[in-house]
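Shown here: the complex without one of its protein chains, the others still in place.
Letters A and B name the chains as they come in the text, with residue numbers starting at 1 for each one.
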Amino acid sequence: MDTESSVTTEQTLSDEAIIEIIDMHKWFGDFHVLQGINLTVHKQERIVICGPSGSGKSTLIRCINRLEEHQRGRIVVDGIELTNNIKNIEKVRTEVGMVFQHFNLFPHLSIIENLTLGPIWVRKVPKKEAEEIAMYYLEKVHIAEQAKKYPGQLSGGQQQRVAIARSLCMNPKVMLFDEPTSALDPEMIKEVLDVMIELAREGMTMIVVSHEMGFAKSVAHRVLFMDFGQIVEGNTPEEFFENPQHDRTKLFLSQILH
Amino acid sequence: MVGLLGYYLVSNTLHNLEKQSIATGFGFIHQESSFEIGESLIDYSAASSYGRALIVGALNTLYVSFIGIVITVILGTFIGVARLSTNWLVSRLAAIFIEVMQNIPVLLQLFFWYAIFYETLPSPRQALNPIAGVFLCNRGVAFTVPKTHPAHAYMAIAFLAGCIIVYLVRRWAKKRQERTGQLFPVFRVSMGLLLGLPLLTWWMAGAPTELNMPKLVGFNFIGGLNFSPEFIALLLGLVLYTAAFVAEAVRAGIQSVSKGQTEAAMSLGLRPPMVLNLVILPQALRVIIPPLTSQMLSLTKNSSLAVAIGFPDFVSVANTTINQTGQAVEGVALIMLVYLFFSLLTSAFMNWYNKKMALVER
Partner (left out) sequence: MEDIIQKTSKEEIKPPVVSVGVIGWIKANLFNGWFNSALTIVTLFFLWKTVPPFFRWAFIDSVWNTTGQVCRDAGGACWSIISSNFRFILFGFYPYDLQWRPLLAMIILFVLLFFSQNRKLWKKPLVYAWIAGLFIMGLLLRGGLFGLDPVESTQWGGVPLTLLLSVFGLTAAYPLGVVLALGRQSKMRAVKTLCIVYIELIRGVPLISLLFMSSIIFPLLLPEGLTINKILRAQVAIIMFTAAYIAEVVRGGLQGMSRGQYEAAESIGLNYYQTMRLVILPQALKIVIPPTVSQLISAFKDTSLVVIIALYDLLKTTQTVLSNPEWMGFSKEAYVFVAILYFLGCFSMSNYSRKLEKELSRGD
């Protein structure tokens, strides 16, 4: 990754934790998919999670906005604990934005309608104001000219940028990314990563599940390696890539960075 | 070549008809029919013309089809949703219903229900009374209904007025939401108006509560709302059979919306009812409406089987007409024309709907 776009991790992280996961376990039936996860995420921190498929990375971040339910342990997001309390779940979801691997734009709505849906129906914002917010973020992701089009008319990279803008319209405190570039053709990956880097530059707290190691190197405060439902190792990008501590990490890195 | 064949067939036909002294042309429409029709929505007697008889038949077809379609759509949607329920028991039962009803010919189902009436149900003297005011016997089903009262007319007007007001309220609420962002409880207010206004009218008209109860007089029930066994059997058979197919269409439609759509909507913080209304239903309906329309047409065409159990639908009446006048060609042609009309209407609607709703793609 070009060093000029590397967002420095020298800016001091606030000590304030925005997400706390304490001894979290999750089972799918008998399968122990997340085993004793302990993780603290600070405000404005950027974390990249990598690992082999089936390691539980996606499940982990999906637990953070309650798309999956955990059975043991605690998850606290911005002071709100995730339990069966529906009101709390909804509050958390408005503060946590999620970008999916397969974009999940609403095909029957235009781009701008996709973006204004959340503000209008959840934050009860008047239509005009919602559209102004939407146009602002569309310009930020460099796709304002497509506002009236429909998702079916855009390329994968364009759709993913719209998806990012859609989450941003809700003014989240944390952005979760679930393999955002895995479903994209190679030539479109850069445009999406560039948007994510700009987002990082502005100080957004981000948790990214991804295999894009260049992105991790230039933007992340921490890189975590997960395997078999556990966080095996976590370190600054330099330490992580230069001095992996565990054999499993070393094996994984050798497979990824050839 | 085709022309020659056509000419040959036509000349044969005309020759044969002449031999059997069967008339041609549609003159018979004005002749006296001299047969009775069991049930009719308009006045009719054996002295009426064949033309009138055919109209009675057509009205009966429309009547049973319309009621059948309404009940089928409701029942089918219900079963389709039940099929997707997270409750194992409910979803299994729905699946069994769908499989069984789809795989038994509709005519057989019609015969079965008709047989239930004249074999299993008791005579009017010992009629079953499952709920107060409803009587089941082998002469049909009788319902208790409110006695006709001028208040009913006013209630109908109140309901229509309610519909108009609801429409205006919705428009106003939408504009208000666009302006200020605030949500108005449109659904609850609509329900209140549609139910409340007629109720208010009823109360103001003196709250008439007199009922028109079916009474056993001699060998039959007089009064109340009566449905013949033929009608009920036809309705039951058609509805249960078609509902199974509608259920499958509804299920397929709901499942066609990928899980990611729900997840994306929920991640934005939308509540489940909103997710359903704004994201899932619009997409699901696009997939559901086309097969639903063809099922509605299928029900209308299947209503022609009424001829087998003696319900006087259009085909039934046309059949009697053919038997009496011998003019088979005109009779069958009439039957085909009428149903063709329904089909083309439905096709046109579907084409229009599909064009309007097609998702815009590159």
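Here is the rule we use: contacts are C-beta pairs under 8 Å (C-beta built on N, C-alpha and C of every residue); 3 or more make two chains touch, one makes a residue touch a chain.
Everything quoted here is computed from the prediction, not taken from an experiment.
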{"item": "Displayed chains contacting the withheld chain", "value": "A, B"}
{"item": "Touch with the omitted chain, as defined above, among B:S45, B:T120 or B:T180", "value": "B:T120"}
{"item": "Candidate in contact with the missing chain, chosen from B:A23, B:I67 or B:L93", "value": "B:L93"}
{"item": "Chain not shown, touching residues in subunit A", "value": "25, 27, 29-30, 32, 35-39, 71-72, 222, 224, 230-236, 239, 245-246"}
{"item": "Absent-chain interface as seen on subunit B, which is shown", "value": "2, 9, 12-13, 15-17, 19, 85-90, 93, 99-100, 102-108, 111-112, 115-116, 119-120, 301-302, 304-305, 307-308, 315, 319, 322, 328-329, 331-332, 335-336, 339-340, 342-344, 347"}
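Operating definition for what follows: only the chains that are shown with their structure count from here on.
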{"item": "Distance between chain centroids, defined by C-alpha means - subunit A, subunit B (Å)", "value": "51"}
{"item": "Residues of subunit A defined as touching subunit B within the complex", "value": "65, 67, 90, 93-94, 96-98, 100, 102, 104-108, 117-118, 120-130, 149-150, 152-154, 163, 166-167, 170"}
{"item": "Residue numbers on subunit B that touch subunit A, as the complex places them", "value": "177-183, 258, 260-261, 263-271, 274, 278-279, 282-283, 286, 359-362"}
